[in-house]
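Of the protein chains in this complex, one is absent; all others appear in place.
Take a look at chain A:
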Amino acid sequence: MALSRRATIKDTRLLGLCATSFLLATGPIMVQAQESGAAEPVTATATAAADGQTEGQREAAEGARQLAAGEADEPIILNAPKPDARRVYVQDPAHFAAITQQFVIDGSTGQVLGMTDGGFLPQPVTAEDGSFFAQASTVFSRIARGTRTDYIEVFDPETFLPTADIELPKDARFLVGTYQWMNALTPDNKTFLFYQFSPAPSVGVVDLENQQFARMLDVPDCYHIFPASPTVFYMNCRDGSLARVDFSGEEPQVTNTEVFHTEEELLINHPAYSMRVGRLVWPTYTGKIFQMDLTAEAAKFREPIEALTEAERAEGWRPGGWQQTAYHRQSDRIFLLVDQRDEWRHKTASRFVVVLNAATGERLAKFEMGHEIDSINVSQDAEPLLYGLSSGTQTLHVYDAGSGEELRSVNQLGRGPQVLLTHDMES
């Protein structure tokens, strides 16, 4: 079996990966590998690397070549390659199952690089600079009952070994369908912030540097967490304003912005937020998009834009799905999942993505995705990939974000994958 030369021996945890990618290969591959191996063993690797070969085919050919060359099989633990802007994390809440999984994928090749286990409705986060990823998770002493433990887990991005395990106070986590921004890292990656719904709205502060829970902050009736500095974050409040929370002092200082939307304008649970530039992109059920620029000092509101034309809205076009919004920082583009649907089917999958100039609201493209897509995100490099995730088929579809052309797909991603995270590490 082919193993990467950069691999190092750690423990047995990642051994299964190699077998997994090998098994994903389909029937005829072995024949092809044997043929090329038998006919031309020296050039087998080059042949396998040619376009049109699957990863399973490439590995089969490489394995055949090694066998033919008399190389011994040395089973080892692989490391994942260093994180890059095209790495994508696929979180699978598994329809509220007691345990869950996250798949870490190279968007450039569509290869699963590794996996992490989680408990009940874990909330994943990724450091923008690629230095680590983490999750807030929940386990019970008897699978789904018994003593409950909430905790934060930090992972090394190459070995995937946990580097921190920080216990949270009793029942501190908000157990809810996974919303990307219900938890967040501060921009300096030193603090993990998580939301608590009951008995009262509050935000938990976890000190990642010293690997300990710090305190709960009392906040108004507001939801989600959008950090703008190491000690300032914003939330969206029931009254229609944003709250700015400064927790540099002993008592959190809370100030509210103006009310920026009416009670009839329903903001979805999945806004896009670029922490690198502080841009918050927040669609409503109808596709009206509010944008704010968040700094440590204040929130600046932009003129709202409409993602859908008047004609489209008249024909029943509306946003819908789970993670419906993506924002590409460098090109200042907004991506939104849309389709024709009833007003109250806002969580069903969509088959189209509209692309907008965030500055002008101008429509740049409307892609037909070719699949029932529930969640989208984009890589933050200069030639971004558009990720489209189908919970129903447990498949990640990878598109060129410029043309909308589907490049590749990754299947068998758990039971009901829903959330896509990346690293914004390309300057």
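Quick note on the criterion: a contact is a pair of C-beta atoms (placed from the backbone, for glycine too) under 8 Å apart; a residue touches a chain by one contact, two chains touch by 3 or more; residues count from 1.
The working rule: contacts and distances are computed from a predicted model.
K.L.:
Please identify the absent chain by the protein name in its UniProt record; candidates are "Cation:proton antiporter", "Pyruvate dehydrogenase E1 component subunit alpha", "Amicyanin" or "Light-independent protochlorophyllide reductase subunit B".
P.N.:
"Amicyanin"
K.L.:
Using the definition of touch stated at the top, determine which of A:Arg238, A:Lys300 or A:Arg345 touches the missing chain.
P.N.:
A:Arg238
K.L.:
Write down which of A:Ala69, A:Ala144, A:Leu175 or A:Ala200 is the residue touching the left-out chain.
P.N.:
A:Ala200
K.L.:
With the missing chain put back, one of A:Asp221, A:Glu297, A:Glu383 or A:Glu405 would touch it. Which one?
P.N.:
If we include the chain that is not displayed, A:Asp221 is the one touching it.
K.L.:
Please give every residue of chain A in contact with the chain that is not shown.
P.N.:
Chain A touches the chain not shown through residues 197-201, 221, 238.
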